[in-house]
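The complex appears here without one of its protein chains, the remainder shown in place.
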Amino acid sequence: MINRRDFLKIAGVSIMSGLGSVSALNVIKDNILEASEYLPPSGAITAKRWGMVIDVSKFKTDENFKKVIDACHRIHNVPDLGNPKDEIKWIWTDTFKHTFPGQETEHMPEALEHKPFVLLCNHCENPPCVRVCPTKATFKTKEGITQMDYHRCIGCRFCMAACPFGARSFNWKDPQHFIKEENKEYPTRTKGVVEKCNFCIERLAKGLMPACVEVSNGAIVFGDMNDPNSDVRKILSSHYAIRRKNELGTRPSVYYIIGGNENA
Amino acid sequence: MYNGWKILLGLIIFLAVATFPFYSNIGKATVKPEPKIDTPVINELKEKKCVESKEFMKAEHMQLLNDWRDSAVRDGNRIYVAQDGEKYTISLQNTCMKCHSNKKEFCDKCHNYAGAKPYCWDCHIAPKEAKK
Partner (left out) sequence: MLEKALSGSKKYWLWMTFLLVLIGIGVISYLYQFRVGLGITGMSRDVSWGFYIGQFTFLVGVAASAVMIVLPYYLHNYKQFGKITILGEFLAIPSVMMCLLFIFVDMGQPMRILNVLLHPTPNSILFWDAMVLNGYLVLNLIVGWTVLGADRKGFPPPKWIKPFIYLSIVWAPSIHIVTAFLYAGLPGRHFWLSAIMAARFLASAFSSGPALLIILALIIRKVTKFDPGKEAIQALGKIVTYFMIANVLFLGFEFFTAFYSNIPGHMHPFQYLYSGLEGHEKLVPMMWISSILAIVALGLLIFPRIRRNETLLAIACVAVFLSLWIDKGFGLIIGGFVPNPFEKVTEYWPTLPETLIVLGVWAIGFLILTALYKIAVTVREETAGVELEH
């Protein structure tokens, strides 16, 4: 006669082995398409580490800034929620004091003090947002872009607490109702995920420069920070440029040339 | 029976809840869904074939889409080479839906029938369709 304890033991083992064989079957099934493969896009422009240099002096009118911001926000379906609480932005402007907190001096040129600066995700080499993300929804690509996988984001907002540059926005509401005209070639986001600038990774794959670079009239230069012959490296070797909150050691990939008298 | 009426009442409530899916569907037409592929783009194709065989797509499109997503978003590999050697750009909006521009008659038909609610369309924009 089988007693209760033995019955439970046998039942447990049978269930475990049953589950095991189901998962083994799944592994076999995954390999059905042996001949298929995945390749990087042809015609893409690539780099070891993408970076950006913003020449502040070349932004002269409000129109210059608007063009850059609109181009980005239009093609990426960035919604306009119309209030600072729920605001979502990938690229925007702020004054010197707020862009470089702690760097402002008491007697700096007035023109510089009130001048707007372009801000966006720094695509840091050593990004705190990637470090804290519990699901790898934010990660570094092999080309140095701090990329987001919106499918995987659980909306914990740890990355927003970790980012020292305020580059991240959260979808407090369903953004689809707040997009003026949709770009049908690019997705929107859903409520409950974080989003930010992606250095136009989808355009680089097609061989195009980032949208902001394209409409900036040469004020924003984009290139490979690891290639000494790239445009960005040439500019950096001949001009003194600063980065936001350099002291935090995140190693931003976005540089600013503040310039001198030409700004005034 | 001890507490007889309480036990009976409990049993009745349990049966009512447990059989809810069956009686709530009584009398509802359950026609087998026939997803349509008669979009302008597909009609123009010489050989009407998807990226993989019809049988494979029918059974495994969700897994393929998951693999496509991870490959394009995470690895940057945005080209899919199919079994027959044909290359496709990985994109739900710009590849899949360019042919299958009839989401309501194609995707939704089966998904609604099966009660599947994929979250694709929370973010991805479906092609414009004439309202029916």
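Before moving on, here are some points about what is shown:
As written, the chains take the letters A and B, and residue 1 is the first residue of each chain.
Assume contacts are C-beta pairs under 8 Å (C-beta built on N, C-alpha and C of every residue); 3 or more make two chains touch, one makes a residue touch a chain.
Keep in mind that this is a model prediction, so the values were computed, not measured.
Among A:M52, A:C133, A:C197 or A:V213, the one in contact with the hidden chain is A:C133.
In the complete complex, the hidden chain is touched by one of A:M160, A:L208 or A:A241, namely A:M160. Screening A:D94, A:E113, A:E185 or A:D231 against the full complex identifies A:D94 as the residue touching the chain left out. Residue A:P84 is the one among A:G18, A:G43, A:P84 or A:P228 that touches the chain not shown. For chain A, the residues touching the chain absent from view are 84-88, 94, 97-99, 101-102, 128, 131-137, 152-158, 160-166, 169-174, 190-194, 245, 248-250.
The rule is short, and it goes like this: only the chains that are shown with their structure count from here on.
Centroids of chain A and chain B (each the mean of its C-alpha atoms) stand 30 Å apart.
Interface of chain B with chain A (complex): residues 52, 56, 60, 63, 67, 69, 71, 73-83, 85, 87, 89-90, 92-94, 119, 122-125, 127. Contact residues of chain A toward chain B in the complex are 30, 32-33, 35-42, 77, 139, 141-143, 147, 149-151, 182, 184-190, 201, 205.
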